[in-house]
Structure formats: C-alpha cells, structure tokens
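Removed from the display is one protein chain of the complex; every other protein chain stays in position.
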Amino acid sequence: MSDHQVELQTRRTPGRFARAWDSDLAYSFRRTPVAVVSAAVVLILVLSAVFAPLVAPYDPFDPASLNLMNGFTPPGQPNALTGETFFLGTDDQGRDVFSTILYGMRISLFVGFSAVLLAMVIGVVFGLLAGYVGGWVDSFIMRIADIQLTFPAILVAMLIFGIAKGITPPEYRDQMAIWVLILAIGLSDWVQFARVVRGATLVERSRDYVLAARLVGQRPFAIMIRHILPNVLNPVLVIATISLALAIIAEATLSFLGVGAPPTRPSLGTLIRIGQGFMFSGEWWILLFPAATLLALALAINLLGDWLRDALNPRLR
Amino acid sequence: MLAYIIRRVAQSVLVLLITGFVAFSMFSYVGDPVENMLGQERTQADVDRLREQLGLDQPFVVQYAKFLGQAVQGNFGLSYRQGRPVSDILSERLPATLELAAVSGLMALAGGIGLGIFTAIRRRGVGANVIMTLSLVGVSLPTFLIGILLIYVFAVQLGWLPSFGRGEVTDLGWWTTGFLTVSGLKALVLPAITLGLYQMTLIMRLVRTEMLEVLRMDYIRFARARGLRERAINFRHALKNTLVPVITITGLQLGSIIAFAIITETVFQWPGVGLLFINAIQFVDIPVMAAYLMMISVMFVAINLVVDLLYFAIDPRLRVDGRSGGH
C-alpha cells in the first residue's frame, strides 16, 4: 500500500515495482493531476529540507556566522550598510531568509513526521487492544482518551516542557524543544487513530474469518496483527496523511503561543511567529516567504490525503 | 442498562479526578505566581509569607486535595490575578465564548452542509473541485495567521469591521450578549470566521463523503428507478440519512471549538474564557487555570457520556461490555 510512490521507478523492472505501477492506487494516482502535482511539491520540499546543508547558501544555525547589521535586507537588494545581497532578504537577526526557511522546514517536517508516527503507534496499539479485548481494557483506554481530549495541546506541551527542563542536562536544552513538540503533538493526536482503529476492530472482530481464526486456536495477538491490522490500515493511512499537515500547523500554533522551537533554531512556525510582528512595518518578506512555504507544504499534503481517502475507498470511485 | 449507566457515570467522575490531578501536578512547571504578585521592592520574607499563605510550599497532592474539598462546595477560590471569586469571573466570561462558539458552529454547520451537498452532487464539476481545493487552503495556514490577515484586510485596509473586542454588549443580568447591537454583531464576524473555518471544512468533507456513500445505496437507486426527481432524491432521501453522523460529529466538535477558541480569542482580544486562560497561564493564576480545566473536562466528559449513552440506546451491537472479549 505504502509503496505508491515507488512507481517513479523504471517500468522495465519486473516483479514488485511493475505490480505497484499497475495497481489500482497507482492507476488512480496517474489519472489525478492534483495528486501528481501535490506529490511533486511535497517531494521537492522534503528533498530540499533534507539536503538543506547542501542547498542553502548559509548556515543560519551557526550564530558566529551571523552579522546583525545585515538585518532587514529586502529580497534581491543590497543591504544599505554591508552591501550584501540575499535572494529572499534577511530577517530581524540578519539571517538569510531562504536558508532559514530550508533549515526551518527540516525541523517542521521532522517534528511533523515523528509526532504522527508516535500518535499512530500509540493510537493503533490502544485502538486494537480496546476493540479486540474489550471489557475493562476498552473502558480504561477510552477514558484515557477522554482525559487526553480535555487537555489542549498547549498545556500538554507546557507540562512536558517543564518536566523535560528538569531532567535534561543543560547542554541539550537547545534541542529539547523539538522533542517536547513531538511528544506534545503526538500525544494530543493519538486519540483519533485509536478511535478509528477501535471502531474498525469492533466490526472486523465479529467477521467470519476472525471467528474462524479464533476457532483454530490462533493467539489473540496473532489475530490482531495478522488479520485485523491489515484491514484497518487504509483509514489509518488517510488519517496519518492529514495528521501530518495538522501536526506541522500545530507546531506553528504552539510556537505562536510561546512553546515552540527556539528562535536560535527556528522551525517554520517560529519563523511565522517572528514574521507576523513585521506585518505592518513593511518587511513583508519575513512573514510572506515562510508562510507561503508552510501553505504550500500543508496544502500539498492535504491534497494528497484527500486523494488517498477517495482512492482507498472503492465505493467512491 | 442501569448498571451500565452507573458504571459509565462513575468512570466519568474518575476521569475528572485524574484530570484535576494531572493539572495540579503541572502547575508547578508553569511558573511561580508569587513573583507576579509582589512588586520590585518585595523582600524575601514577603515571598516566603505569600508562598505559605497560598499553600504553595506544600506538595501538589495537598494543594489538589484542598482544591477538591472547596470545589465540591462550589468554591473555586479567588483569582491570584484579579482577587475576585473564580466562579464570578468564569460566569462573566463564559457568555462571550459561548456566543462566539455558537455563531462559528452554526456558520460551520450551515456552510459545511451546503458546500458538502454541492460538492457531492457536482462531484466531477469544476466548481466543486475548486471549492474542495480552496477549503484546504483555509486549513493549511495556522489559525493565528488567518486571524491577523483578516484583521489586516477588513479592519486596517478596508475599515469595515472592528479588529478587537466584542463591541457594545447588552447586559441581561445573568448574561451579556453582543447579538442586540450593530457593533456587537460586527465584532463577531471576523473571530467567528477565524474560529469556524476549520470546522466548516471538516463538516463539508464529512457531508460530501457521507452523501457520496448514501447516493450509491440501493434505496437511492430504487428511488431513481422509480423516476423520482433528482432534487427530491438528493434532499429528501440522501441528505436525511447523511445528517445523523454529521450531527454526532458536530456535537463532539462543539467541545473542541471552545478549547480552540483560546487562539482566536488571543488574536482578537475577545473577552472569553480562552483569553482568560491564556492570561492565567502568563500570570500562573492557579485557581483560574484549575477551574478552567475542570470546566473543559466536565464539558468533554459530559458530551462523551451523552454520545455513548445514545449509542447504547440506539445500537445494541455496540454493547461491548456485555461480552467477555476475545479470550
């Protein structure tokens, strides 16, 4: 299922790739221009983020290389004091906006992917257990979900932030914020995975093949992994894609509320938070470029998720 | 049935207790209220005295027990920041949030259902696809940025709508409303759009999906075969069956609208409970934070409880607790 991106590989290779190319999903993908464009945008953005050190002209995370006097240079124009020119201008600290966006996107994507992975693992495990085992286990897990829903992500973030500050050695605190974000967003996101998986499991559990598997004496664990899990993967994949976009935006929102990536190692969200302060002052590039990047990234992922949802639901074709 | 209800209510109470416990354990990490409560000239003795008076020198378990003891009697204490009873402050602020949530919820529901039907019926049309894509633009930007952009365009550039606050409100004694004045209604527009946009997209997509599924059902095909007009089919048969899950989801979303109002209220200086909560965090106003979290928990737990009980009443297949499970 997840190798739908592999179709970019050569067609002559027999076996798996050919089968992937010919699969329904790949066919639907090729027939949907929006999906192709979105995938291309995501791919370009992800690659330029991953290879940021090679692509970016400057390293914005190296404080010694910054010159404050370069601050607020408009895009493509030389700075009035230093005479240096920057493709997309510089921000309030004299950082090259283009490089900062690439490095920032790296953090945003890392936070997004990790948070969704975390939420998915927790959600799927809890959902399977709740749906399959039922009884007090189900009640227990669903009540935990209730508690989780009660806490706004910002509070979860602040709590984890506080605890993390107590236990991380000072030299690692700079990077700590990123792990806190992952935990906070991941923890506030698992519930929807759990609910969907639980619902699907409840339905699958009473199907004949599961009853049969149980009759031949298969262990519950094996039944869950081998029979039920593959059948709930489709909705999980759809939720994961949409959650990725949401997680990247949630990161930006937390940053606005003051619990985000530190300004010395900014994510896209931190850049937007900093940039929105310059909305009235004429330095539009500090806000516009990071915001446009975030929009492009989140929109492309959302569109992919949309397509995936329709494509994986055979009744909607 | 009765046993199930009793058990379910007991669980809900437990959830509330645990929520409070977790909340209290985190307060010490939010900061120290004493620093905010005393001026620059305070001595160490003042700090110690105030900490002791507020009970902050005690372990959080003790603080929590105290809070619970008072909360049971309906007393949430005095706000550290305002020096007034927390229950007064909450009841003063709640109308603002509820009105904002109601308006944005209705807007999301009306807009979401309308656009959802349209995009489902004209599934392959250009208009529907444009709407589907545009709706994603709205959810691909953080709420705070949308709010600030709206302020920039409609308040600063065009000067049509106010940039902050609730406008003129009418005091009905137990409730303050912005519905009765022009300025109050104008003030609602931008925050309601900001807050409702995400929910509207969600509902629109849900309605579209459900409609598409229903439209494929046999009875709709029969209706078509019987020669009923498209319009009648779409609205009388398909929509009716779509609405049940939509209403359920919207109900569940109501709680999250109120929780998400925090950001909208901060951007628009909307005097609701969300802004109150953000202020409380900045000031480490523990009684207000605790009461707000308790209020939100009660709301979520109540909504969940009602939904579960409804499901239980409607659909016997979901009575999972009666079975022994898979072992």
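Before moving on, here are some points about what is shown:
Each chain carries a letter (A and B) given by its place in the written order, and its residues are counted from 1.
The definition used in the following text is that a residue touches a chain if its C-beta (ideal position, glycine included) is under 8 Å from a C-beta of that chain, and two chains touch if they have at least 3 such contacts.
Assume contacts and distances are computed from a predicted model.
When the listed names "1,2-phenylacetyl-CoA epoxidase subunit A", "Chemotaxis protein CheA", "ABC transporter substrate-binding protein" or "ChsH2 C-terminal OB-fold domain-containing protein" are checked against UniProt, the chain not shown comes out as "ABC transporter substrate-binding protein". Touching the chain that is not shown, out of B:A128, B:A155, B:M217 or B:L305: B:A155 (per the contact rule at the top).
Contact with the chain not shown here comes from a single listed residue; of A:F51, A:F87, A:Y209 or A:F280, that residue is A:F280. Interface residues of subunit A with the unshown chain, by the touch rule above, are 62-64, 66-69, 71-72, 92-94, 170-171, 173-174, 258, 262-264, 276-283.
Seen from subunit B, the chain kept out of the figure touches residues 30-33, 35-47, 49-50, 53-55, 75, 77-85, 89, 92, 148, 151-152, 155-156, 159, 162-166, 266-269, 271, 275-276, 278-279, 281-284.
Here is the rule we go by: only the chains that are shown with their structure count from here on.
Across the complex, subunit A is touched by residues 7, 11-12, 14-15, 18-19, 22-23, 25-26, 28-30, 129, 132-133, 136-137, 139-145, 148, 152, 156, 209, 212-213, 216, 255-256, 259-260, 262-263, 266, 278, 281, 293, 296-297, 300-301, 304, 318, 320-321, 323-327 of subunit B. The residues of subunit A lying in touch with subunit B in their complex are 34, 132-135, 137-139, 143, 146-147, 149-152, 154-155, 158-159, 161-163, 165-166, 202, 205, 214, 220, 223, 245, 249, 252-253, 256-257, 269, 272, 276, 279-280, 291, 294-295, 298-299, 302-303, 306, 309, 313, 315-316.
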